[in-house]
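Every protein chain of the complex appears in place save one, which is left out.
Residue numbering begins at 1 within each chain, and the chains themselves are lettered A, B and C in the order written.
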Amino acid sequence: MGNLKAKVQEKKGGSFNKLNAATRRAIYSLCILVGLFVLFSILQPAKFLAPANLQNLLQQIVTYTIIGCGLTFCLVCGGNDLSAGASMALSGIIMVSLLMQGLPLVVCIALCLIMGIMTGIMNGFFIEILGVVPFVATLATQWVYRGMANVLVNGAPLYTTNIPSKEIQKQFYVLGGGRIGGDGLPYSVIITLVYAVILGIVLAKMRIGRQIYACGSNLEAAKLSGINAVKTRMFAYCISGLSAAICGILVASRLSSAQPTAGNGYEMEAIAASVLGGISILGGEGTILNTVIGALMMGVIRNGLNLNGVNSFWQQMIVGIILLIAVASQTAKKSGDLGAIKRFFGLRK
Amino acid sequence: MGNLKAKVQEKKGGSFNKLNAATRRAIYSLCILVGLFVLFSILQPAKFLAPANLQNLLQQIVTYTIIGCGLTFCLVCGGNDLSAGASMALSGIIMVSLLMQGLPLVVCIALCLIMGIMTGIMNGFFIEILGVVPFVATLATQWVYRGMANVLVNGAPLYTTNIPSKEIQKQFYVLGGGRIGGDGLPYSVIITLVYAVILGIVLAKMRIGRQIYACGSNLEAAKLSGINAVKTRMFAYCISGLSAAICGILVASRLSSAQPTAGNGYEMEAIAASVLGGISILGGEGTILNTVIGALMMGVIRNGLNLNGVNSFWQQMIVGIILLIAVASQTAKKSGDLGAIKRFFGLRK
Amino acid sequence: MEQELFRMEGISKSFPGVKALDKVSLSVNKGEVLGLVGENGAGKSTLMKILSGVHRADEGEIFIEGNKVDIDSVAKAHELGVCIIMQELNMCGHLSVADNIFIGRAHKKGIFIDDGKMHEEAKKILDDLGIELNTYAHVGSLSIAQQQMVEIAKAISFNSKILVLDEPTATLTEKEIDQLFGIIRRLKEKGVGMVYISHRMAELNQICERVTIIRDGQYIGTRNLNEITMDQLVNMIVGRSLEDKYPKYKRNIGEIVLEARNVRRGTKVNADYFYVKKGEILGISGLVGAGRTELMRCIFGADQADSMELTLEGKPIKVNSVIQAIKHGIGYATEDRKRDGLALGLDIKYNTNMAHLQNITRFGFINDKEGLKNAEKYVELLRTKTPSVHQLCGNLSGGNQQKVVLAKWLCNDVKVLIVDEPTRGIDVGAKYEVYELFNKLSAQGVSIIMISSELPEILGMSDRILVIHQGEINGELDAKTATQEDILYLAAGYNKLEGKPAPVLSGGGNRKGE
Partner (left out) sequence: GSQSSSTPATTAAAESSKGADTDKAESKDSAKGDTAKEKTIYVIVKVLGNQYWSVLQAGAEQAGKELGCNVVVVGTALESDIEGQLTLLQNAVSAQADGIVIAPLDSVSLDAPITEAYNSGIPVVLVDTVIKSENYSAALLTNNVEAGKVAAEEMLRRLKDKGVSETEDAQIAIQVGSTGSQTINDRVKGFNEYWQENAPEKWQVLNNDIKVNDGDISKAVGFCQDFITTYPNLKAVFGPNNGSTVGFVTGLTETGRTDISMVGFDFSAEIETMIRSGEYDVSSVVQRQYYMGYDGVKTALEMSDGNTVREKTIDTGVILVTNDNVDDPEVQSIINP
């Protein structure tokens, strides 16, 4: 009897419950995403579904996606990186200054990416070696990197028009501003996609990725299982720094200028996107797919609201409310029922 | 032999090590604070030690201290409140709009403080009842509150010059802008001091304070001991909301206007100040004294650098670096040695 | 005169995917200690959590002194005089001992907390229980055993009429267990009704008259202990009979594998010399807080020793980190699975493979199939009770979690396996399996160093026993001839008081020559 019941129960839970929490949330977010997509398609069919608009939409989420993917590594390993936005600005400035020195494009990109990784190492050093809490350490380095970006250029933007070779200037522009066939999909979207796929594979299929999950789930246990936690988490911060650098390059390229104030608050947007997609900020859960879905959601919401003529103030509120609702309902899904809410509203004792 | 050794070792550790970590860090921060104070006194004796400057310094840290004290409650109970800055802006706007309706000052203040507490309840609702992680929930409510502040006034500041009664206009200005005897200590400093003392006593000496520590130290244990964790943590968020409201009133009063963009990023500054003073962002540790010391440090650094003609870019960097060094050395102090650093730099295998 | 204190009737409880309890009943009389036994995952803790307001039952009723009650929160349970000592420690590490004892109900003077009074009261309670602790000490700085004693003091301080003890002795050593039993007997006289959960049959015999047995969430029966034999009881628990509690194999002990000299770390560890041979089980005994865990953490590289010389199979080795230790074939199953043993948010498959990701990696990529095979193999081998290897470890019962911890090291081809309290919280059936496993491993030539606070286990399983006292090795005993008294004598350091030298076996005596 008891056994039978147990079996029935198991059936009822179904295969959805067997998935891990992040996957479940990813599916859930995907549903919301599709819902939003359909909603906006109905509200503004001609405008929203226009290929040009969809391309714009993708281009608009490039920054959040790239920074978000990097941040996902930090979040999954139980850390955080509030310095990503500042690190992005610093990278952009270094990129353009290097180009202005007349160095070849590839060399500049390589140096700039290394610089991004260095900012990650710096974060990792304070967090892993000196034991500062990630939130605090990266808040401090945020200020340091932002300060450095400003000091380097004395607060003024650098323009790519000052690059000596017009050839390089044009090549550089193509990275972030070019489109396939001139007006097709932007290259930056493709770069983002490729980058996300690579990071996704690293996180899901490679040993270092597995180690990142272990560190995020139980650091002590990971250490005692012979995982080099310092190296692992350092790697995560480096990925975040690298992502910020890539983002910095793309943005500088597209805008033909490097602004020391660029990327302000992007880390928060990226974290919000990741969380929307189902990444747990407490570590140990979630994949790059979650982040990409979250970034898409963010993009669809913003774009859709813009197309419907909703002004910035209302947008800010609406995005906040959607974030709250989405995350709250994900949590409720996890805990299996909405008992807490019902109890709160006195619907249930 | 072994026993003897143990005793000697214990003596060496001395009573300093017996103090709890936060107190130890408070003492340590106090030393840094005194050091900085002496440093700036030597560099700019006439300017830095001028009574007017010291009064200014205190006035400058009013916002961080008040918001920081509220945030301390959240941090100690293991939470966080990123919405404090936005909630401050919202409170300021509500305060001035109420005054513009011609309501008496005391009524407006009371309503505004209630509003502040409401923002705390809202945060608490999402965190405690719906189970959203504090970082995410308060990031989202930050956007919501900021959006509300903007929507209410359509993005434009409200000026107190529009308050119908000139009498109330003057009275209101005194709150944040007035000084004892016209040019003595600002009233806002005294309000801050009184508020900090009250919160300090609540946290250290009242049962709710002890429960906040318990929740921050081990939530599960606290719950299993029959503590109403939801109520306790809700209380902490309310205190944070209340602090933001007080801060909003004082700032609106001092600036004679309520700006929807006010307080942007103040929560980060306040967190940085708390951490500088030795509050653990992981919960369970620290007192209001830590926060006050931290806020003073922040104030002395900023003021001192300004007096020495350091430009803003460098200031940003320097504050970041000091935060990093202070927190890193606190951590190292705690772990008892600098072994990790030495090992990192190859000084020790 | 037997007067019923409380009764639970037809209690059922399901968790997603698991039916933890199915119509279980039990009753306790005034002044009685009822034993509650069953295999790992039988549902003992769940049942008691329902009684104490942590979980709510799906169906069933609870009566206290004949009145039906609805226990919907821990606070309500306290109100009704029900108190529980949880299986897992639940302490606020940042707070003082007194604060923890009176957590949420500190003494007040007006609206403020009366700290003086609170510490005074706490001191009184601790003194009453014969526990020596500074009430101002931060609980985080205490050893697990000391924390457990604080937990007990806290439960006692409620003066409740119903007290549940969920494996309270798992982290205690003999001396503290005796102390605890003294306390229990005193409470019994006061008419307090208690439920006592333990996997140690000997303890049940000492303090319980009746035991209730549950298996797989089902009620099996309640028996008077003096009416059934131990074999019958074990039979009821596991549903099968076990021949011998400690399956002794004829061990084939070979050459010395691991030798350690001058292992020192601060004041906690101060070991001059010890070794372990191929295929041998070396028991490490001592009072709680003697420094056994710390010593082994040094050997494993988890803590940095001030000085340490290790020799593996005759060659000197350096172990500065866990990674190096693992590379040399040393494994270490920790004592606190919740804190540092398992990634509770990840599944069994992941945890099983966590310590040997390297071996299932090709070109940096993980071979998931191999990992799956591994996990399934050990789930079967250790009879871990779980719906699948994809179950999150956080959802397993304590004992099943411990099995996963062991599996993690077993699949990692170790030469020396250090196990710290390997059977803590494991039921008799599983224990037997673990012991058999140890025997099998030693037959394969693996050396096992086993830290245990359970004296019968140490005596039953080991070949040699080292006794640690205040961080020093205070003697070595031959398990075949040693008695519990011998071990306790050394563990308490009486030989030092009496000026006698520590016993040294001939096998270890030739260390100068090596």
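The rule we apply is simple: a residue touches a chain if its C-beta (ideal position, glycine included) is under 8 Å from a C-beta of that chain, and two chains touch if they have at least 3 such contacts.
Model, not experiment: these values are computed from the prediction.
For the chain that does not appear here, which of the shown chains does it touch in the whole complex?
Result for the missing chain's touching partners among shown chains: A, B.
Which listed residue (B:T63, B:T287 or B:T331) would be found touching the missing chain in the intact complex?
Within the whole complex, the residue contacting the unshown chain is B:T63.
Can you tell me which of A:N56, A:S97 or A:N228 touches the chain that was removed from the display?
Checking each option in A:N56, A:S97 or A:N228, the one touching the absent chain turns out to be A:N56.
Of the residues listed, B:C31, B:A156, B:I180 or B:L282, which one is in contact with the missing chain?
B:A156
Could I get the residues of subunit A that touch the absent chain, sorted low to high?
Residues touching the hidden chain, for subunit A, are 44, 47, 50, 52-53, 56, 59-60, 63, 146, 149-150, 154-157, 159-162, 177, 183, 251, 254-257, 259-265, 302-303, 306-313.
Could you list which residues of subunit B touch the chain missing from the display?
That gives, for subunit B, the contact residues 44, 46-48, 50, 52-53, 56, 59-60, 63, 150, 155-157, 159, 161, 177, 251, 254-257, 259-262, 264-265, 302-303, 306-313, 315-316.
Methods note: only the chains that are shown with their structure count from here on.
With chain centres defined as mean CA positions, report which chain is farthest from subunit B.
Between subunit B and every other chain, the largest centroid distance is to C.
Centroid of subunit A to centroid of subunit C, CA atoms only: how many Å?
From the centre of subunit A to the centre of subunit C is 43 Å.
For subunit B, give me the residues that contact two or more of the other chains.
none
Give me the residue numbers in subunit C that touch at least two other chains, ranges are fine.
If we look for residues of subunit C contacting two or more partner chains, we find none.
Give the list of subunit B residues in touch with subunit A in this complex.
Contacts found on subunit B: 125-126, 129-133, 135-137, 139-144, 146-148, 150-151, 154-155, 268, 271-272, 275, 280-282, 312-321, 323-324, 327-328, 331-332, 335, 340-341, 344.
Name, in rising order, each residue of subunit A that touches subunit C in their complex.
The touching residues are 2, 5-6, 9-10, 13, 17-18, 20, 205-211, 213-214, 217-218, 220-228, 284-285, 336, 349.
Note which residues of subunit C are touching subunit B in the complex, please.
Within the complex, subunit C contacts subunit B at residues 54, 73-75, 77-78, 86, 90-95, 99, 103-106, 108, 111-113, 138, 154, 266-267, 270, 304, 320, 470-472.
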